[in-house]
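A single protein chain has been removed from this complex, and every other one stays in its place.
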Amino acid sequence: MTLSPGGSLLDVENLSVSFHGAVAVDGVSFSIAPGECLALVGESGSGKSVTARALVGLAGKGAKVRAGRLVLDGQDLRGHRPRDWRRLRGRRIGLVLQDALTALDPLRTVGAEVAEGLRAHRLASRGEVAGRVSELLGAVGVPNPDERRHQYPHQLSGGLRQRALIAGALAGEPELLIADEPTTALDVSVQARILDLLAERRAAGTALLLISHDLAVVARLADRIAVMRAGRIVELGPAGEVLSEPRHPYTRELLAAVPSAAPRPARTFPGSALLSVREVGKRFADGTAALEGVSLEVSPGEILGLVGESGSGKTTLARVALGLLAPDGGEVLLDGEPWSALTERERRPLRHRVGVVWQDPLSSLDPRHTVAKLIGEALSTRHEREPGEARRPRETGEVLSARHSRGIAVAESLAMVGLGPELASRRPHQLSGGQRQRVAIARALAVRPSLLICDEPVSALDVSIQAQVLDLLLRLRDELGLAMLFISHDLAVIRQVSDRVAVMRAGRVVETAHAADLFAQPRHAYTRALLQAVPRVA
Amino acid sequence: MSAVAAEVDARGANVVAGGVMRAGAALVLGLLVLAAVWPGLFTAYSPTEVDPALALRPPGGGHLLGTDQLGRDIWTRIVYGTRLSLFTGLAATALAVAGGTCAGLLAALGGRAADQAVMRTADVLLALPGMLLALIVITVLGPGQGSALIAIAVSEMPGYARMIRARALVVRRAEYVDAAVVLGLPHRSVVARHILPNSLSPLLVLATLGTGTAILAGSALSFLGLGVRPPQPEWGALLAEGREFLATAWWLALFPGLAITVTVVAVNVMGRHLRLRFEGRRA
Amino acid sequence: GGGPPPATSAGAAFSFALNTEPSCLDPHVSIADATALIQRGVVDSLVSQDASGGLHPWLARSWRISKDLKEYTFDLRTDVTFHDGAKLDAAAVKANFDRVVARTTKSQYANVLLGPYRDSVVVDEHTVRVRFTEPFQPFLQAASTAYLGIQSPKGPEGPRCAKVVGSGPFVFGSYARQKSVTLRRNPSYRWGPGAAPVGGGPAHLDTLTFRFLPENATRLGALTSGQVDGIAAVPTSSVAALQADPGVRLVRTPSQGAVYGVYLNSSSGVFKDARLRAAFRAAIDVDLLVRTTHFGVYERAWSILSPTTPYYDKSVENSWKYDPEHAAELLDEAGWTARDAQGYRTKGGARLTVRWPTTQAQESADQRGILAQGIQAAVRKAGFELVRDSVQNGQLFGLVQDGTYDLYDMAWSRADPDILRGFLHSENLPMAGENVARVDDPEVDSWLTGAARTGDEEARRSAYAKAQRWAVDRAVVVPLYVPVQLVAVAKAVEGLTSDPAGFPRFDGVRLPR
Partner (left out) sequence: MTGVLRLVAGWLARAAGVLLGAATLAFVAMQLIPGDPARAIVGSAPATEQTMAAIRAEMGLDLPLAEQYLRYLARLARGDLGRSFQIERPVAEVLGEQVWPTVQLAVCAIGLALAGALLVAVLTAGRRGRGTVALAELVALSTPTFWLGLVLLSVFSFRLGLLPVGDGEPASLVLPSLTLAVPLGATLTQVLREGLEHALEQPFVTTALARGASGAAVRVRHALRHALIPMVTLSGWLLGGLFGGAVLVETVFARQGLGRVTLAAVVGRDFPVVIAVVMLSALVFVVVNTLVDVAYLLIDPRLRPA
């Protein structure tokens, strides 16, 4: 499996890591040449981060690390003592941890964090440190580095924090930089800038181990790609080959999951709008104007995609449309009738017409209840509405005891989202991410809504599961004739599902168009910028 | 293959120790509950029967832990005291949790005015040391077991109220609560099924630890002569009686003190365990 | 007359630990024993009393008592100077007694000692006449106590209750609450009572410090580790240990006055019935209980008066005894025949419950709480439910005034049998005095009034004997033990004496170096 190009910087053979007997990394072998970029991709939990951390001796508490060969530039790292590791870290191998939000100490200035590597390896005298830090920050594209270095992480945007983190890793001028999911938490546009920065470093001769779960992200940068699954590397080869002629079925699956299908054919939806949002404004108590004069319409059976960068007001709009948040101005109509203007008491009998699916399935399911109870609760509101129908299973028409019929109804709901009845007795934390989101969808559908509002329903999920859930939603749309307001920051996802797309920025809808038109001829400058930043496979 | 780095897992070692400790704590608590319910199971003597002829026997012989000044068996008095000490701790905590929950939910869900009223009151109560609050309550109600119980409950209540409120505010904004609202569930079922249980469960874990504190507080009040009254064999009261004899009959003050310590340690071990488990699951 | 000043060791400092701290240090105001104990060295009295009850001149060189016992005329010494420089004269004495009875003084005890006080008359510069509205025999003895000690007419500066200016061998120095009171030697003292050990001259000690150490263990530890030279209120449980300690000497002085006993409310509740009172008393094995709780240090008591009090009636001894069968008979006879599930006797469905309210302070003193628990257990066997509620001082007083109690315990030291008047005379029902047994019997009243109005020894003896006998026959009291003032001092301490009430006196104390 291993390709061994001449003169490699790092050679790993048969690396295994286990935690209390649980194997996280299982016999991984690869090598990296100077100035090369090796990408490590794979689904969540496949062992990417553990592999990366094992390379600097920080595999984690309780980790047992074994390797047949672990050589950095001719030096065997096996048997390194803590002091040896310390000398190597930051100086020869730099590591950028997965989450820039928590990887910087919130109580220390950015400057102090970046300087840590300089101090630890005595690379700058006391007087030189400040200058070097500014230089480093400038080099990774932080504007005004002399001011920024006195700031604390919370005063920096996500992109700047990620840059500061990279600056800290580069302080010791390591030959190898390991970047663990450097762009996951970021907007597409910021993502692109970070990837550019890494490309620069590689061009300057730094070898790069780039880790991501997203094939599209690594496609831009990687010379070679290693695909990991369940602790093993299932495929390793030059980037072009892996992307165009994947050999392993898992790689093919990963590639297939990357949403690239053409936008849906334009359909027209006659009749009056199901949901109309009219000139809605919302300002929060702290003065944030989250929504300003937003207008949208969703027709029955239509999927309206809503995109926009983080903080543009998408979730706020969803909450207003759901009647969870009262707008300051404008109004929301449901089927031509007042909706946002109603009191909660008046709205309650109508609530079954609108369902919701949130981003994080775990936090949208009460952790204390079983699946059966969660769905049963939703069913119960329907039973109150349609008492006769509920007791009668579809096939037989026979009237059953309440409890029995409830069990059957729950099983039916689960079946609709492709889950077996055996899950009914589990609690949310006993389910996988995909299963959880399916349960959340089943619950939303149990009340038979005509409109489903989905706020980033797939962004917490792995690519492969993402595709399954999207398929499910589309199928349900076709079967049940659901209308959807579909929110995502991921243009590829939006493109795959939407009939029409609305683009939000800073609380305003800047453009609304049919999906095909929007992706072919974006009119608004912001939309164009968004589209350009999207990473693409090959 | 050779080991590159093998870090010793301190946590693993702890888990073993934790298991042993937990088993010990569970055993102690089990015995305590048994002693509280059927004290007769552990001793043949009466806790209040006086026999001056047997006064101040040292430990050993027929009297495992010796006898007190009126010839009462110390072991028996401690066994019978279990009920009083545990009862004070549990009842005071239950009272504090119940009151704190009502106040906290009122503050979190009852609108601005209720929130202000409840929280400002809680602020004032939290500003005063628990012991001082307890003493004020006793100034009002006079000494006695009932007042000691209420005094401890009052001094712990504001803390619980504040916790419940904070938690309820978080839970109220949780997506699963929004989801329940969107389903069209009536307000009271949203509160009863989702907000209350999820706000309460972390509190119940903390209440276990609170019970330990309450037992200590109860025995302190008895020691000061403000709580359970002799001849009731409450542990703090036994200690108060025994301290006269520190120099001459050490067993009078030693064993009740040990009983308190062992009980509170056991309660704390269990409480911590529950907390770890709870927080572990949430994380 | 003053003797020659004895040689004193320079810088001699003596510290003595007390178990209680009085809330007020002014003996005119306070009722506390500790106040009298501390101020005995600071204030002098008109007369002094010796251990056998004899009365001697002190600030008064001599006195005359009118036939009707209503007027006492004192001839004062002319050479006495208060610590603030004021001279002792008749006006000063008058000012003192007037102050005691003034409402603003809020006297708790000294006014009671003055009884039916009418006024004082300045006869001449050094002659004062104290007049009463009724014959009042106990006055001289009362005048010998520190409570009626003569303070400077100028009075102290600063807060009341904190400092006292007298003419005694010690000058009030400083006071730190919850910590200590310090007295200094009065070098110009010449007018001590003739009987006093120093022969009337100044004290030996330079400073005398009273420390307040309420915890028994702490107080004992302070003595055995040498941090203080002496302690009061040695707990009976430690007597044996202290006796074995070669560095310590134990001084025991039986108190005069009323013994420690439980009084039964004979005017309401179940104890209105004399049979129930007798049954209650017979159910208690006082001998065994006192021996156990006090390790044989205290003697059991038979009468209200302690054996060393003048006119103690020895014939009451062994006139009653522990007899559970007799108790049962009496209870059956009185109709309390049934028993309930807990084993308490009942009559007509009502349980035989008696209430004995107490305060925390009362209970923690001198093992009284333990003793009460012993009584509780003993009478339980006879079928009484004895309920001890812990109440606060004010409440207790309210209960006593309203008569809503069945039992009340106390002891009272005073070296005069007139104390019986307080306990048994109807004019002293709790509103005004300490007749907590609520005895209201004209015959008893006449004995006690008569005794107070006559100077005739025999008449007094027989009247007091009858009263003591009556109290025992009617079982209005269960006398428990005879309190003993237990003081322990370091072996080296010499010259410690005690006053008739049993309290230590320090004017003769010497610390040989």
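For clarity, chains are labelled A, B and C in written order, and residue numbers in each chain start from 1.
Following the convention adopted for this analysis, a contact is a pair of C-beta atoms (placed from the backbone, for glycine too) under 8 Å apart; a residue touches a chain by one contact, two chains touch by 3 or more.
None of the values given here were measured: they were computed from a predicted structure.
Engineer: Which visible chains touch the chain that is not shown?
Structural biologist: Per the touch rule above, the missing chain touches A, B, C.
Engineer: Among C:267, C:360 or C:449, exactly one should touch the missing chain; which is it?
Structural biologist: Hidden-chain contact among the options goes to C:360.
Engineer: Pick from A:69, A:86 or A:508: which residue touches the chain that isn't shown?
Structural biologist: A:86
Engineer: Pick out the residues on chain A that sit against the missing chain.
Structural biologist: Output for chain A: 53, 56, 58, 61, 82, 86-91, 94-95, 97-99, 102-109, 113, 116-117, 119-121, 152, 154, 165, 168-169, 171-172.
Engineer: Under the stated touch rule, tell me which residues of chain B contact the chain that is not displayed.
Structural biologist: So the residues of chain B touching the missing chain come out as 8, 10, 13-14, 17-18, 21, 120-121, 123-132, 135-140, 143, 212, 216-217, 219-220, 223-226, 236, 239, 243, 246-247, 250, 253-254, 257, 260-261, 264-265, 268-269.
Engineer: Using the touch rule from the top, list residues of chain C that touch the missing partner.
Structural biologist: Those residues of chain C that touch the unshown chain are 17, 23-24, 103, 106, 108, 159-162, 176-179, 211-215, 217-222, 224-225, 227, 359-361, 392-398, 431-432.
Everything that follows uses one rule, which is that only the chains that are shown with their structure count from here on.
Engineer: Centroid of chain A to centroid of chain C, CA atoms only: how many Å?
Structural biologist: 87
Engineer: Where in chain A do residues touch at least two different other chains?
Structural biologist: There are none in chain A.
Engineer: Spell out, as numbers or ranges, the residues of chain B touching 2 or more other chains.
Structural biologist: In chain B, no residue touches at least two other chains, as defined above.
Engineer: List the residues on chain B that touch chain C in their complex, please.
Structural biologist: 48-50, 52-53, 55, 69-71, 142-144, 225-226, 229-231, 241, 243-249
Engineer: Touching residues of chain C toward chain B in the complex: what are they?
Structural biologist: 215-217, 220, 235, 237-238, 240-241, 285, 288-289, 291-293, 360, 363-364, 367, 369-370, 373-374, 376-378, 380, 388-392, 395
Engineer: Which of the residues in chain B end up touching chain A in this complex?
Structural biologist: Contact set of chain B toward chain A: 1-7, 9-12, 174-176, 178-187, 193-194, 197-198, 201, 281-282.
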